[in-house]
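The complex appears here minus one protein chain, its other protein chains still in place.
Note that the chains are named A and B in the order they appear, and that numbering of residues resets to 1 at the start of each chain.
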Amino acid sequence: MADAAGHLLDHHEAGSTWVGKSIPRVEDASLLSGRGRFIDDLGVRPGTLHAAILRSPHAHADIVSIDISAAKQSPGVVAVLTGEDVTSLTTSLVVGVKAPVECWPIAVGRVRYVGEPVAVIVATDRYLAEDAADLIDVQYRPRPVVCDPLAALSPDAPVLHDGFKGNVASDRTFRYGDPEQAFASAAHRISIDIRYPRNSCTPIETYGVVADYDAGEDAYDVLSNFQGPFSIHAVLSRALRVPGNRLRLRTPPDSGGSFGVKQGVFPYIVLIAAAARAADRPVKWIEDRLEHLTASVSATNRATTLSAAVSDDGRILALDWDQVEDCGAHLRAPEPATLYRMHGNLTGAYDIRHLKVRNRVVVTNKTPTGLNRGFGGPQVYFALERLVQRIAVELNLDPLDVIRRNLVAAGAFPYRTASGALLDSGDYQEAIRRGVVEGGLAALKARRDAARAQGRLYGIGYTAVVEPSVSNMGYITTVLTPAERRKAGPKNGAQATATISIDPVGSVSVHVSSVPQGQGHRTVLSQVVADVFGLTPSDIRVNTELDTTKDAWSIASGNYASRFAPAVAGTAKLAAERIAQRLACIAASQLNTEVDDIAFVAGHVGSKRNPDNKVSFSRLAGLSHWSPGALPDGVGQTIRETVFWTPPELTAPDDADHINSSLCHGFIFDFCGVEIDRVTLQTRIDRYVTMHDCGTILHPAMVDGQIRGGFAQALGAALYEEFAYAPDGSFLTGTFADYLLPTTMEVPDPLILHMQTPSPFTPLGAKGVGEGNCMSTPVCIANAVADALATKDIDLPLVPAKLADIVRGAEPAPPAGRAADTKRTGDRSLRGEGQATVAASAERVWAMLLDPATLQAVIPGCHHVEKLSDTHFRAEVTLGIGPVKGRYRAEVRLSDLDPPHAVTLGGSAEGGLGFGGGEGRITLAPTASGGTSIHYVYEAAIGGKVASIGGRLLDGAARVIIGQFFASLARQAGGAAPNRSRGSFVAKLRRLFGGGR
Amino acid sequence: MSRLQAGRRHPVRFSLNGKPCTGEAEPRLLLTDFLRHQIGMTGTHVGCEHGVCGACTVSIDGSPARACLTLAAQVDGCEVRTVESLAPSAGRLGILQAAFKRNHALQCGFCTAGILMSLDCLLRDHPRPDEATIRDFLSGHLCRCTGYAPIIRAALEAAAEMAGDVSRETTHA
Partner (left out) sequence: MKPAAFDYVRAETLDEALEVLRQEGSDARIIAGGQSLMAMLNMRLARPRTLIDIMRLPELARIDAKGDTIVVGAGVRQAALLAWPELGRSLQLVALALPWTGHAQTRSRGTVCGSIAHADPSAELPLVLQALGGEVHLRSAKRRRRVAAREFFAGMMTTVRAEDELIEAVSFPAAQQRCAFREVARRHGDFAIVAAAAVQTAAGVRLAVGGVADMPVARDFPRLEGSALDEALNAFAYELDARDDVHATARYRRDLVRLIGRDLVREVLP
């Protein structure tokens, strides 16, 4: 038969199930032939317009003015929206804490992060929209910036939102058991301070939105590769000022990865919907990669101090968490969920009864945060598992022994953690035992010892983590006080939705509101439903597109928190079973037997006792259509069945703040061996073993695919990826050449091991599996590196340069006569100095510096200079190096004048490629030959677009341009430029500094 | 000399997947946008538009190339092949595609077209690449879903099959 599962049929014995087999995916054939239907592949209504977004180059600034007049005249432009327009068409997005703070999808009066939308330009095509964006003139007044979460707590930190106390959006403390007593009586208190960096799982397909507004019905129709949770639908309809039934939100058939990230498209849904309304035409926006990296969404970065009360033998008696969560510039829904997703799991895989927690949420001048694979897990486990490693080091114990000694006992399930999670099932000791044996730990230790004997830097790391899945929609309310919760009304549960339909010829269709982005949901659902009906997966058609006006859905719909296998697939099974139950009744009456005797086998429904007594499935299943009167009384139709399923275990937080934050809890035990190259300091994963217990496995190849994919992303987080910001809030990793995703050359194949302890709480016994390695792997690698280097302080990502001081100690001193390099690490200001000798006298040079005509001639690329006062000039300049060029508006001020000896030149420039500011001191000294020696020192800083996408080139570019300035000053003053062929002062500098001749 | 003026569309004639093709493009139109939105061949994807992710990789005159770093005007007279050319016929998969399917070498499938086109070019020129060669060749592609191992496996299997080491019945789509 010509179907995907065809060749597997031979191996599919009657009585066995499709679930549990790695059948080929139904999704693959079209994806492999270029027939996918991603959002940008779908046709749009004729006349659809295209949007481009102008974004802030500043991390924090007031918008003084926005001039859109030229942009509006630009060819093809239909509408230009600024913050004011958007506020007039929409309402602020709701904020997840109780505070008088607004959250708009576009800057209103003030920008708070680099990349924040400032204007939306709608034109007949994207090229023209970007042309017009270039013509918008925005004047900013920069404000002080705060980027660091701990600095944001300081009373004198710049404040982002007046509605928060300082920059603190939430500050809650929790206490479970008797932590004070445990700490007081424990033999040891062991602590660790960690900083978890910002990163993101960056799907290869970016965000997309197509929005249409029907003024006649006051209704929006939006297509977007949004991934859920559909609780956001309520946020959107409120923001768009329509009832929920007037916001039709649809998803395309295919989505190019998400990993949580495409939840963050929702502010753009509001923005593009508003643009469609303003333009009175459908508007399409496909985010580009620069926009995505700079401003889509990020995981939170977090500063944590974690302390443990520990007995001599390494038993952890209590934990004390102090977490400061950085949610970026706005607290966007569902934040601060990242911080609370793990609240029930703050004790990890360990039996720790006493717990103290302080959770603070701060805002800083960075991109707002949101869902990202692992969601809070990486941040928590990095602290917890680093601490466990430190306990072993400080107490001179084997780290694996410390892990084992603290695990939840095998017989203790379901186990209630101190903060309220109900760990459903597991046998952690057995998983570790098998992992150690099947993963070859003994051989790995021998490898490490051999490597160390040769003087190599080799270490082993371990982690044990509990992987929560199927989030309780109520966990986020743990951020509220019990009193606030009582006022707001209860929130809990996790409604999953599935619909089974049977058409008149008996073919079966499945719809779920799961919104996959490549996880193969359609394949798994075809297996699950085929098993119920005794059919083959190819008989089942599955649709996972979601249309909120036609499909069954609820707030928990969508694809996040690893909820598909445990919740959605199980719900489809329940729906299929309901229909199967009715079909069995109909069959029993037709075949003259009892319902219990009915079996669904190989396309037939028949008697178990007498297999020849049967009827074809399609004939039986079509009966509800063709002859409803022939159905036995009271059985009901078999045309369509929708099941909503929510697990009773997911209750709202109680008054003591206990919260069962997730339904299922898988277990992961990882260990790895790493080597750090002594020359390059690069960390190489020598061996990685990951043992998973994710309950019942529905499709082994997909489970392994999830593990490998999560592992690769986690490897990226551990070694390569960081959304880096300069202290001034400039974003530094705005391209894929700076935000580094691992490639085939960097990702080893981990050894994946399994055991299966079914969850008693889910219909199929399955648990989530997609996020675990994002939680376990970064810290496992960090522990291995800590072991290799015998160091405590490990910061992710493990950029090799960070290890130089640890591995090599102090740097060799510079040769005599050369000052040591005094720059502080991470300081991005450019400093330089130089000198030129000209034939003219000091007086003449002095006069030139104060003369606009000379300035115009010597400022590189200067179009004209306007003298505003004797010491204040304004200039229009085109600056650039190589092909990179941009036009800037520059202000130059002279100060500290000491004629004709010295002057300070301060300036700033702003243009399409970014902005810069700097100051230089010029001193003039007569030379013996009657000329003048000009000496200059400068310090400059550059930000904006060019900093985020061309950071690598900046220093050199600034030096070239500043060099050009003095070279032409020297030329004007009659001084021979030192090297005619170069025509550049830089040449002299180069020779001074040993430029290779 | 021909000067194609900014702001106007000019004809581009080239061979697309073995058939002559004519379209119209402004000088600045990227080959990605040209293929996807003018010709309607949406199998070639766009992930970064700055030449790093590889999602847009097509074959130009037999070599893998970034369509996002190529102007439509530049392929005038060239032979361009895209993922749409790989299947022997509708409803069937080629050897490489089938190997990807067997090995679960794709999840979301967004990176896949580019990777297939790179491998297709590689296997035409080097029938028996070893794993190191394949890894090096594919290092110009980013896949965020699979962790790469199944892709490497699929490539090795397809190479072996094309070289005649393994025979397999044609796989149906």
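Heads up, the rule we're going with is that contacts are C-beta pairs under 8 Å (C-beta built on N, C-alpha and C of every residue); 3 or more make two chains touch, one makes a residue touch a chain.
All of these numbers come straight from a predicted model, not from anything done at the bench.
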item: Candidates A:Arg289, A:Arg341 or A:Lys767 - the one touching the absent chain; value: A:Arg289
item: Option from A:Thr646, A:Thr733, A:Thr762 or A:Thr932 whose C-beta touches the chain left out; value: A:Thr733
item: Absent-chain contact - pick from B:Arg66, B:Arg81 or B:Arg144; value: B:Arg66
item: Of A:Tyr350, A:Tyr720, A:Phe761 or A:Phe873, the residue in touch with the unshown chain; value: A:Tyr720
item: Touching residues (missing chain, whole complex) on chain A; value: 126-127, 130-131, 134, 288-291, 679-682, 720, 722, 724, 732-733, 737-738, 740, 742-743, 745-746, 799-802, 804-805, 808, 811-812, 814-815, 818, 821, 823, 825-828, 881-886, 912-913, 945-946, 949-953, 955-957, 959-960, 963, 981-984, 986-987, 990, 993-997
item: Residues in chain B touching the chain absent from view; value: 1-7, 26-28, 30, 33, 49-51, 54, 57, 60, 63-66, 68-71, 73-74, 76, 118, 122, 136-137, 139-141
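Note that in this section only the chains that are shown with their structure count from here on.
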item: Rounded Å distance, chain A centre to chain B centre (Cα mean); value: 28
item: Residues of chain A defined as touching chain B within the complex; value: 2-4, 6-7, 22, 24-25, 27-29, 31-36, 38, 40-41, 75, 127, 201-206, 254-257, 259, 288-290, 517-520, 701-702, 704-705, 708-709, 711-713, 735-737, 741, 743-745, 747, 749
item: Residue numbers on chain B that touch chain A, as the complex places them; value: 7, 26, 28-29, 36, 41-50, 52-53, 55, 82-84, 86-87, 91, 93, 97, 100-102, 104, 106-113, 116, 134-136, 138-152, 171-173
